[in-house]
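Dropping the structure in here first, questions after.
Note that this complex is displayed minus one protein chain, with the remaining chains in position.
Order as written gives the chain letters A, B and C; numbering starts at 1 within each chain.
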């Protein structure tokens, strides 16, 4: 098992970080978050065409780069750090993994190239009311009709649901829960943007009213847990990237800000809290990187994935609180950038299951 | 409702504190904790005769002083601060309240004068395996025999069980749980000292093998919850007294101890942690004092009592940890006094129910 | 004394019977009140008051309430202005400003904090330079709630850069309605805009508007701050009249609404402990034993803090406080709010991803989550409170100082 990044991986990180510094400064984030679409198609195209990030984790034969969870993690960590506005988590990660893990070979060949190339914006709609996916919570009804299925029901908290061309939807038939591919423009699909706590990540509620769909993979065999593991690991990378950005910002400000004739970063109470925060962020990073490595090695990653989500979410929220606190009054203003990450942190804390739920999932996966 | 102590109450506190400073320095505590009996009968006599503390909360017609939970709390807070070795919690508080709340008028008149005068050492044996008393956990069997009952079973964690003359025991008959008075010297009672985590508080395991006893109060109507409330409030006072002693010790040492050319108490990280500890201890004190006041006013005190136990236990443990930490290496030695309170704190944390259990009890008492 | 209070009660009652008319304008009424000395009975008789003790004020307020009559204006920092001027102002200043404070015709704001000196108020760098017969002010202030409505500001500015920081400051009353003063609202992360930035560019203060001595501004500011801390200015008003008719009530409701507007999110900032059980029942979280622990922890902490505050209030009355107990309460409030925010998150689950009308309770829950971070900053950060607690309640040594020389040489932002 690898415990460090290769030179090539570090190079990829650097080039992506450079790109994001250039294309996703907070001025751009603020502009995009105020729009309905929420991202810049030109930047998205460059990201997909020049850096090939959308297909990083997808096989080469479907247009991907054939890398794995570790490289995908690097991409998300840097995006989280830069708070990039893009349908990356929704399309490349969530829908990408859903088709990769849940589709037949033919379906992968058909659907993944668009996702890998970033020309199709896809998303995954599982959640109805609970954050942590459990097959038992899926109620949306799927009924066979011709060579497809008709869907009836409602999905909530669909990331970039408004932007998506392709919806991968978890629905229930008599055989259990399956995944279905739905053309977002199809009749019977009505999408409604809902106002997100985190304005940099758009959310939609989607109602399916006898909407036509195609079954992905085998009926009743949606690999929800496997998809969740893979998505969690990627998502946890995004969180530690954000946590690191907040730690960096808090420390930089503490060194700069002078009160009582000295930088507040020379006050021991601030120093010690920064040290504690660093410890928490570093431990979370170790957990997240290791989860990616386990996934890459084909090992059972459920314990590590849930652990990664839990510790990353807590480190992120802690970093967000401390960063605001060290900034003082200015840290609570709209003008200051800290709240952008704070809101992402808060939103990420509950998305895909709260830390509390993942701690329980972790134990159950250990057989405890 | 009163939110402050009266002048008379403060005077009582001062005189008790003076007595304890004189009679219960840690040198005396260390000497006594190494003995089997665990307390100094001469000091106990003075405490009972000169200061009349054992009957503080008991009615005047049974030899008490007719004060209430507030004054009892003061007595315990000062004892907790001084870590007094005495059968006070067992006899005056636990057995005293049990007889007061659970006995008939005649039984009170018979049993309480000895307890109030400190001439009878009594204790209360409820616990068998769980810390938090619940009637359902009492298994010790009581069987009517003549005009008394025969007891069969085992009680554990009986405070000062080795020293006691009179055992108040919770046992089960067909009608439910009752209290029974047992002469500790009676046949069928075998007592065994068990080594306590906190050597300043002796513990015994008592086996009842057809031991003769008398029913206290009405059969099946042991007021365990009411006794628990009253005992918890008193016990929580002992804990905040200990917590305050630890806070004082930590702060005093931090002001004295020089490292890097300055007192460690001038380092902001230490200062801030002392401040946080003070906040926690002060809030715990407020909760504990208020619980005593509610009890004194005859209001339902279950919520406040469980709350007091929970917050006092946590403040105590936090104070113990911080006090050791601020002392550094020396704080971990046997020679340093901190561990005496640390062990009392740890032991108190789990005695009569852990904070976790009292939080749940608190909500249930609120009807939540 | 009691007899005396009953005389006062009779007197105000008679006066109200004669003068109170809901048809009057608010200004007209309050001028009557001021002229009669009932607007601030504990103030000196020379300055619109009656030299009465605080116990008499309570009696007057009871009678005003009983008559449904409206009292002197209270909104904003006007009471801080009054307290400061009463203690340090010249006779002319008291005459000029105190009436407007009471009638509400003139509004005030406090110009102490600066972007570069938040925790460290005495580090102010707004510059006041004497030029001819006036002071010329240049600098920037921030974190005041009412500058956009204010007629006058309580200004702390540096007049001497060669003195140590606390000694080079002077206190002024500045006219906010002049071209050199620009007020901009400052939006917060929760979307509200409760605070202002004030930019002063060659703004002018007349010498007679200096309060206290040149270089004595810090002492004067301490008076303002002491009154602020004692909660004098914090008594926000609520309209309890349930919509009584009458021009004066309409005007009063409008006044209160404007004054309270910056504070609408303050209950959310404190964490809305009051909503927790109801919400947990709604969502079913009440059956989750893990969340129950945090709910109980929160309720216990909140209750303890309330009891602590009540005990402290008793002790204060008895003169047994150090004045630093408020810092304990403030730290406790931060704990409560943070824990409440966590509990609301746990109760709310994935719905915490929403804001605005789709967020639970019409956005109140979302507003809690993005408002709580302010509790541990506003009114003195938790770090400052911990310094106060450790130095004043535990008598621990002060931090070494690096700002004692001439202010010119002190490191600053």
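Heads up, the rule we're going with is that a residue touches a chain if its C-beta (ideal position, glycine included) is under 8 Å from a C-beta of that chain, and two chains touch if they have at least 3 such contacts.
Because the structure is predicted, anything quoted here is derived from the model rather than measured.
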{"item": "In the full complex, displayed partners of the excluded chain", "value": "A, B, C"}
{"item": "Per the touch definition above, residue among B:127, B:200, B:249 or B:307 touching the missing chain", "value": "B:127"}
{"item": "Positions on chain A where the hidden chain makes contact", "value": "3-4, 251, 254-255, 262-263, 265-266, 268, 270-272, 274-276, 278-279, 282-287, 289-290, 307, 310-311, 356, 359-360, 362-363, 366, 368"}
{"item": "Chain B residues that touch the omitted chain in the full complex", "value": "127, 129-131, 156-157, 194-198, 203, 256-262, 267, 269-270, 321, 324-325, 328-336, 338-339, 342-343, 346-347, 349-351, 354, 356"}
{"item": "Interface with the undisplayed chain - residues on chain C", "value": "288-290, 293, 400, 402"}
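Everything that follows uses one rule, which is that only the chains that are shown with their structure count from here on.
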{"item": "Centre-to-centre distance between chain C and chain A (centres being mean Cα positions), rounded to whole Å", "value": "43"}
{"item": "Interface hub residues of chain A, defined as touching at least two other chains", "value": "267, 269"}
{"item": "Touching two or more other chains - residues of chain C", "value": "383, 386, 399"}
